[in-house]
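One structure below.
With one protein chain held back, the other chains of the complex are shown just where they sit.
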Amino acid sequence: MKNRMPGLRFSPKESSRTKLGREKPINRKRRILHVKDLKTYFYGTEGITKAVDGISYEINEGEIVGLVGESGCGKSVSGLSLLRLIPNPPGRIVGGELIFESVYLLRISEKQMRALRGNKIAMIFQEPMTSLNPSLTIGRQISEALELHQNMSKKAAWRESIRLLELVRLPNAEQRADDYPHQLSGGMRQRVMIAMALSCKPRLLIADEPTTALDVTIQAQLLEELKGLSTRFGTAVLLITHNLGIIARYAQRVNVMYAGRIVEAAKVEDLYTAPRHPYTIQLIASVPRLDRSDRTKLSTIEGAPPPLFNLPKGCAFHPRCSYAINKCREERPKFLSVGKDHYVACWVDMEKGK
Amino acid sequence: MAEKNRKIEQSIVGHKHWFIEAIIRLVQEKHLATFGAIIILLMGFVAIFGDLIAPYGMNETHFEAVLQPPGASWLLGTDSLGRDILSRCIIGTRITLFVGLGATALVAMIAVSIGIVSGYIGGRFDIFLQRFVDAWMCLPPLIILLIMSAILGPSMLNAIVAIGVLLGIPDSRIVRSQVLMVKEEQYVQAAVACGCNDLQVIIMHIVPNVVPTAIIVATMEFGYCILIEATISFLGFGVPPPYPTWGGMLGGTSLYHMTSAPWLSVWPGLLLAAAVFGANMFGDGIRDILDPQLRGSGSARSALKAARIKGIFWRLKTILKKKEN
Partner (left out) sequence: MRAYVIKRLLILIPTILILSMLAFSIIRLIPGSAVELMLEEHGYAENIAELKHVLGLDKPIFTQYIDWLWRALHADLGVSLWSKLSIIQLGWAAFLVTFELSVLALFFSIFFGIPLGVFSAVRQDTIVDYLARSVAIASLSAPTFWLGTLCVVFFSIYLKWTPPPILTSFFHDPLTNLSQYIIPSVILGLVFAGSTMRMSRTMMLEVMRQDYIRTAWAKGLREGIIVSRHAMRNALIPVISVIGINFPKLLGGAVVVESIFNLPGIGRLALNSLNNRDYPLVSGIVLFLGVIVVFVNLIVDISYSYLDPKIRYR
């Protein structure tokens, strides 16, 4: 298919609205990212912190896949690992494969990796207040990536960055492009981050807690726009968050992470209606709900997540699990399918399932 | 009651006094700083027992052996009056450290006094005093020091006073900013609300919080004090002739003899460099360790604060109880 508009790549099976206003589904058969048994460890004075201890998942074209888990479970580290941005003295990616559009990310050179960063794979971070360089104008920070990856001239890149700012609904984009980050509010800065990340039309966007630091009202706006943009450009999104509500609303599939491992992976509807892993069950149960009576006690999960440098033997969740059996304490559960596109890592569930 | 407060603090924070902890951490983590501390301690040892170590007297002249190169009987050679350089260097350690430590102590005292007074009183007094400090900081330091030496007269004590005043006034800025921060803390406001007068607040709350800052100032300036004393002695001001100071040994008439006797120019300078190096390294290390503690390493500091507030509320309660009865 010929490009009718320069600079905008069409995916052959782009979503479009049918006459009835319903969206035609994107072909999700094409796999953008395949994470296989990724392991990222940090070597420190207390021991080896196994931040990511063998996780596997896939992301298909145009999908929004959630990665949900408590603070400290390793989800941010797994996001950084995808871009190979783990600081080397303490940390290292020690195992697994990352296959991005048939490129083995862990085997290519740093130079080749750099060509992908910001270009085919982009990332946006949690803290918009500190993630933008205070000494450069926002227009410059966006045009930088364009000049580098798309080989644009300074002028063309500048014009494109203004266009991108308009795209993310930044008011007065042309004047604002000359502003410095401290002149913008948090929500606006995050929009700039999004514009920066999407500037080169990446195939994959890693969004690490993009709205956690923002007001709830802005959160909704921003996520809607993110979803819209990803649909429009056909960008797959890895949405990393601890907020189950966001996942429910915006993601199609979700991976639940605990102590550096994925314990359950399913389609969003399936996860919320029929969670299988004890951790997921308690997690969903702990979300306070408006439709329950005032008197019900807030349910919590007993205990605390294990320190990542001293994980328990076997299943990482067994010390807090009310269903734990002997096998849970000995062997780490395998990640197996329990239904259509639904995987769980739990011995007890296996037993029950049978 | 202070006992009770301290016991509450210790039980919450759960470790030894911060001073001891700082020293332990220094030895464990900062090796360069420990090395510096050892150098200074060694020099201190030499300073104290100098008379016993030095082979000759500090002003013992041997006119038959003028300007001898380093050799068997004169390990570092002799100067233009036949005095043994090694002995003079050893005795010089005493002067250097004495003036260095004295000046540093004075710097800390002046900085703390001016900083507390200016910061605590605030208002127009503070503004005026700060303009004075501004002007003082614009004066060329060495020249002012020379002038002060000239006006006060050459003597060791005057050198200490001159250096102390010169460096203490600008450093009061650092103390003052710390005082301003502490003044805004809730436990100070609580103390004032309890009816403590200014002096009590200063002694009980401001001074303890300013002590780490004072230590930081002292460690910063110790090396510089040594260096600047040597410089003014070199130029002929500062500590007067009978006492051998390393700076003086390098300056004055020695310069003319140095072309024919280069060993005169090496040793005192080397010792100075070593002393300043040791002082700087030690100061750096102490600063690195104390500073994060100052800035608030989260839990420890807020626990301490909580303990202090607890102490105040306890006092409030007793006062109120007394009023009831």
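Read from first to last, the chains carry the letters A and B; within each, the first residue is number 1.
Methods note: contacts are C-beta pairs under 8 Å (C-beta built on N, C-alpha and C of every residue); 3 or more make two chains touch, one makes a residue touch a chain.
If you're wondering where the values come from, they're calculated on a predicted model, not measured in any experiment.
Participant: Among B:G57, B:P208 or B:P262, which one is in touch with the chain left out?
Facilitator: B:P262
Participant: Touching the left-out chain: which of B:G50, B:G77 or B:G251?
Facilitator: B:G251
Participant: Among B:M137, B:M181 or B:I203, single out the residue that touches the unshown chain.
Facilitator: Considering the complete complex, B:M137 is the one touching the chain left out.
Participant: What is the set of subunit A residues that contact the non-displayed chain in the whole complex?
Facilitator: So the residues of subunit A touching the missing chain come out as 83, 85, 89, 114-119, 122-123, 125, 127, 130-136, 144-145, 148-149, 179-180, 182-183, 193, 196.
Participant: What is the set of subunit B residues that contact the non-displayed chain in the whole complex?
Facilitator: Those residues of subunit B that touch the unshown chain are 131-132, 134-144, 146-147, 150-151, 153, 223, 227, 230-231, 234-237, 247, 250-251, 255, 258-259, 262, 265-266, 268-269, 272-274, 276-277, 280-281.
In the analysis below, only the chains that are shown with their structure count from here on.
Participant: Averaged over CA atoms, how far is the centre of subunit A from the centre of subunit B? Could you give it in whole Å?
Facilitator: 53
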